[in-house]
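Left out: one protein chain. Kept in place: all the others.
Let's turn to chain A:
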Amino acid sequence: MLARQLLRSKLISPSTLATSRLVTRSFTNGLIRLNEKKDKILTDDILAKAGFEEDINEKKSETETEESNGGEKRSRRRRNQTSKDKQREKAANWFYISTLVGTVSGLGYLSRDWDNEEEQKQLEASNIDNGYTPTLMYERMSRRLSSLFTFFSEPVFENLLPPPPPEAYRRPLTLVLTLDDLLIHSDWDTKNGWRTGKRPGLDYFLGYLSQYYEIVIFGSNSQVFSERAANKLDPLHAYVSYALFKEACRYKDGKLIKDLSLLNRDLSKTVIIDVNEDSYSLQPENAIPMKAWDGKPDDKLIQLIPFLEFLASQNFDDVRPVLNSFSNKENLVEEFQEREKKLRAEWESRNKHLLNQKYNAGNFLASLLGLPSSSFNKEPKMPLDIVREHGQLQYQHFQKYLKENAPKMLEEEQKLKDEFGKITLNKMITEGPPSAEEIARIQSERAANGN
């Protein structure tokens, strides 16, 4: 043993091996004890670290015991392991065992009886009873296990939007628009990097329809990435009522689903326009599908306006049957134009007497005063046109109002931001960010004091 150790450590050369062996044999017990001490000084560990694991002696012994059995080989292999290796292996084994035990006991815990009926209801498992039969245990376990993962795929908020506004402020319908590739489009090239563009007619689309619709932007990307773009579309917060993002979507089977039933709005008064059919797969009857906009100039948004205006101004009890009366919703615009043409022709044929009325009091008065006949006598109009004219007039008024008040509104917003945007980290951690209700309360208090 000593000889081997010495050899291993290259303290002596192989040529002196024979003599050292003789010496070992002739040593007394006490000296052997000394040898053991020596053993401890040059442990396998140190040798392994110094790179003496495979040395000449090993090779020698290999040739000596060429015809030895497998058992001896195994023992040699065990010798090759350093104490550190053994320790590590032991730790690894403990880790594996504890992982296994942890997994089994965790799964066992998940397969326990329902804590209460509420839990059962929440997991939609009213058909799975309490009791410890394998199938029931497995069912409970799988339900609970999947609920652990659905935590991340469910929308963050239970009600995506606050309750509808009071009657006086309510628009007839709610319009849910996706952001990317419907309203804006982002492109990347090596020269300019990312660039985002607004779709032609977007400002008019939002501005005009905001008088008929409560417009909700429901983006498919995270709030962090899209919020600024959404804010920029409507810096005065005059058109878009709310903006929701990916956090409000449900993620299921790789599909991002926008569940309109969580919107806190009447589904019969809600329209969603989206470029991805997965988004509205839960309520396809509420949807107007659109093709993704590729960034090239088009007028698809503007072309949609007449139909949306028609939909909002006709006071339908339920918009879904109207939407689904179109044979192919992809061609909704063309089909609606066709229908409108038909409607117009029918109205004209039915109201010929109005159109052909040349002699009436207005015309007579105008001719007396030498004015064009249209100044006293309004041309008869189809109801749809009247609605349109009214809408356009109102749009112009609203634009004028915005133009006059924009600086003031922006200034107020900035003031608000300055006041509530500053928050110490300490307060943020201990109390959390100020809630919107809090800010609203402070504001209303201040307004009351000011008046």
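One rule holds for everything that comes next: a contact is a pair of C-beta atoms (placed from the backbone, for glycine too) under 8 Å apart; a residue touches a chain by one contact, two chains touch by 3 or more; residues count from 1.
As a working rule, contacts and distances are computed from a predicted model.
**Student:** Missing chain's UniProt protein name, "Mitochondrial import inner membrane translocase subunit Tim17p", "RING-type E3 ubiquitin transferase", "U6 snRNA-associated Sm-like protein LSm1" or "Protein SAND"?
**Tutor:** Hidden chain, UniProt protein name: "Mitochondrial import inner membrane translocase subunit Tim17p".
**Student:** Which of these, A:81, A:142, A:186 or A:337, touches the one chain of the complex that we don't see?
**Tutor:** A:186
**Student:** In the complete assembly, which of A:162, A:235, A:321 or A:383 touches the absent chain?
**Tutor:** A:162
**Student:** State which residues belonging to chain A touch the missing partner chain.
**Tutor:** 152, 156-157, 160-163, 165-166, 168-169, 171, 180, 186, 188, 190, 193-194, 196, 210-212, 221-226, 237, 242-245, 247, 251, 254, 394, 397-398, 401, 436-437, 440, 443-444
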